[in-house]
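Only one protein chain is missing; all other protein chains are in place.
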Amino acid sequence: MSARAFTPELSAQVCAEIDRWVGKFPAGRQRSAVLAALHAVQHENGGYLTPELMNAVADYLEMPPIQVYEIATFYSMFETKPVGRHSISVCTNISCMLRGADDIVAHIENRLGIRTGESTPDGRFYLKQEEECLAACCGAPMMMVDHRYYENLTPAAVDEVLDGLD
Amino acid sequence: MPEHDLVCFATRGFDSEPWSLDNYLSVGGYRAWQRVLDGELDRAAIIEQVKASGLRGRGGAGFPTGLKHSFMPREAPMQKYLVCNSDESEPGTCHDREILRLNPHSLIEGMAISAYAMGATVAYNYIRGEFIDEPVPRFEAALQEAYDAGWLGKDIRGSGIDVDIHTFVGAGAYICGEETGLLESLEGKPGKPRFKPPFPAQHGLYGAPTTINNTQSLASIPTIILKGPQWFVDVGVEGSSGTAIFSISGHVERPGNYELPLGIPFRKLLEIAGGMLGGRELKAVIPGGSSVPVMPAGNIIDATMDFDAIKAAGSSLGTGAVVVMDETTCMVGMLRRISRFYYAESCGQCTPCREGTGWLYRVLTRVMEGTGTHADLDMLVDVANKIEGHTICALGDAAAWPVQSFLKHFRHEFEYMIDHGGRSIVAAPDAAAA
Partner (left out) sequence: MDEKTVSIEVDGKPVEARAGQMLIDVTDRIGIYVPRFCYHGKLSVAANCRMCLVDVERAPKPLPACATPVTDGMKVSTRSARAISAQKATMEFLLINHPLDCPICDQGGECELQDLALGFGRGVSRYTEKKRVVADKNLGPLVSTDMTRCIHCTRCVRFGQEITGIQELGAVGRSEHMEIGTYIEQSVDHELSGNIIDLCPVGALNNKPYRFSARAWEMAVRPMISPHDCAGSNLYGHVLRGTLKRVVPRENEAINETWIADRDRYSCHGIYTEDRLNVPMIKRDREWLEVTWQEALASAAEAIAGAVADEGDGLGILASPGSTLAELYLLQRMAAGLGTAHLDHRLRRTDFRDQQADPVWPWLGSSIAGLEQLEGILLVGSNLRTEVPILAHRVRKAALAGADVGFVNPCDYEYLFDSAFVEAPFADFTRSLAGVLAAAAEDLDKPAPEHVAEAVSGAVVEAEHRAAARVLLGKERTLVLLGHIAQRHPRFADIRVLAAALAELVGGQLGYLPESANSVGAALAGCLPHRGIGGTAAQAAGYDVHGMLSSPRRGYILFGIEPDRDMAESELAEAALMSADAVVGFTAYVNDALLECADVLLPIGTFAETAGTYVNAEGAWQSFDAAADPVGDARPGWRVLRVLGNALGLADFDYRSAADVRDALRRELGEAPPPDNSYRGSLSIAALEPVDVDPAVLDVPIYAVDAVVRRSEPLQETVLGRARDESEEPLAASAS
């Protein structure tokens, strides 16, 4: 790729991933890779972004840092505060709501002892406030755990998924 | 297998890896693209066929796809782009995910044909971020297969035609489903829609002429080219050609994505989905994703599922996401959930939507908490009216229509709740009276 200076805050692996994305866009349009870069950085950092990491991405993609902050706070998949390492998003949008999503949320809140939007004190789970419909409406109710979809949920099915996480 | 030919779900019924290239080839995959590569159809001819097919965009607005393609300065020398909108996020809608997972090559072939037709050598498929675990790798693997098999790249199969397709992954924002919000996102910015004019066909991705089409629209194009536009016309009804994938969710026995001819009677659709859950009564249907006006049972039960009929019945076919609600559904709660969604997903740039969506949600919350007034109901409609048509993009309208329609058709539920300190009519002792 380019001869840009290696940015110490980003791992070689993350840089390689960003470069792969940069390669999809025309020359000079490297900022198109910013979402992919933030996904990669967040993944490597255990599920959330820090100002330092965002600055490193800004530096790497030659963007003003504020523009990276704007993006990180605009898109709901980016976390800008520390969260538990397993991210749980229960879809509560209309189709899931009609099929009992609120009960699923209540079940998880009870089981984990936290409210939606919080992480467990042991740092294992983060029950994300999911506003969007996750587009698995025909498998309602459903949830996304660490990006994986689980459909046609029952409380027992939820327990099985959560039991399987470290 | 259904009684008609499938357009987008042709490989869905295969038991083993329906998404594979071999399976796609076995149902006639890439034959349309081969015809184009062989020079049987030039750019204008492809666009004419798509126009003649009557294909209307499946992303919600139902704009004629061929006409949209014709807006591109296809013979002009500058770089042009095709962008596929796989940012599927209209609540209730989940069929593009199925295309990506189960028949990704139909989309790839449709993108290749359309890109070529519009003189674009580069196409991006913008896939919503939440699909990062399964649909994205599935689509990427299919892309790799297509490249390896020589269906994409430079001078494809010696035709002199170049088409490169790249995957793009979003990061969680409903508004990126709006085509110019999507372009902003693709450019590495917050997905705040652009004002129009200029339209993307003049000034799109990186300022270059760009067309944005929905996944299902593009995945329909190979079949249209292969079987001819008339075949597509004959599958559907006048004004609504072809098949559409209906995402049927909510209170039905067999929720699912069903690819069916447009114009199918709603009753038939409901029957295919196994009928009402538990045999309960149908109360209402949102026929095209959460943005479109809700329809009371009586307005939809005898309607056919096509653009004109649903419009005549007071709503819109939208994305073909049919959300079915039975008699136990609290319509106030439904509307509040919908309003919360638009409140959370407003990009925040323009005033009526940024300020108005929160206002709507807060008033509805107050009604549910038992402190609403009858005057609030008129005000809700008035606020919705003041958002509608006043914003840069259609999210404002999408936030307004549910409020207007829920209050038009189910005002008594709101009034009941106001009069009963927040208790829903469906929780009332005489709930059946609703």
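Just so it is clear, A and B label the chains in written order, and each chain counts residues from 1 on its own.
Here, contacts are C-beta pairs under 8 Å (C-beta built on N, C-alpha and C of every residue); 3 or more make two chains touch, one makes a residue touch a chain.
Being a predicted model, the structure only gives us computed values, none of them experimental.
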Missing chain: touched chains present in the view: A, B
Residue among B:60, B:92, B:177 or B:190 that touches the chain left out of view: B:190
Candidate in contact with the missing chain, chosen from B:67, B:141, B:208 or B:379: B:379
Residue among B:104, B:356 or B:402 touching the omitted chain: B:356
Residue numbers in subunit A that touch the chain omitted from display: 51, 64, 66-67, 69-70, 73-74
Residues in subunit B touching the chain absent from view: 173, 190, 195, 197, 343-352, 354-359, 362-363, 366, 379, 386, 389-392
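Just so we're on the same page, only the chains that are shown with their structure count from here on.
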Subunit B - residues contacting subunit A, complex: 79, 88-94, 96-97, 124, 128-134, 166-174, 185-191, 206, 247-251, 255-257, 286, 290, 321, 323-325, 329, 333-334, 337-338, 340-341, 344-345, 347
Residues of subunit A touching subunit B in the complex: 24, 26, 29, 31-36, 38-39, 61, 63, 67, 70-71, 74-78, 89, 92-95, 97-99, 131-140, 144, 146-149
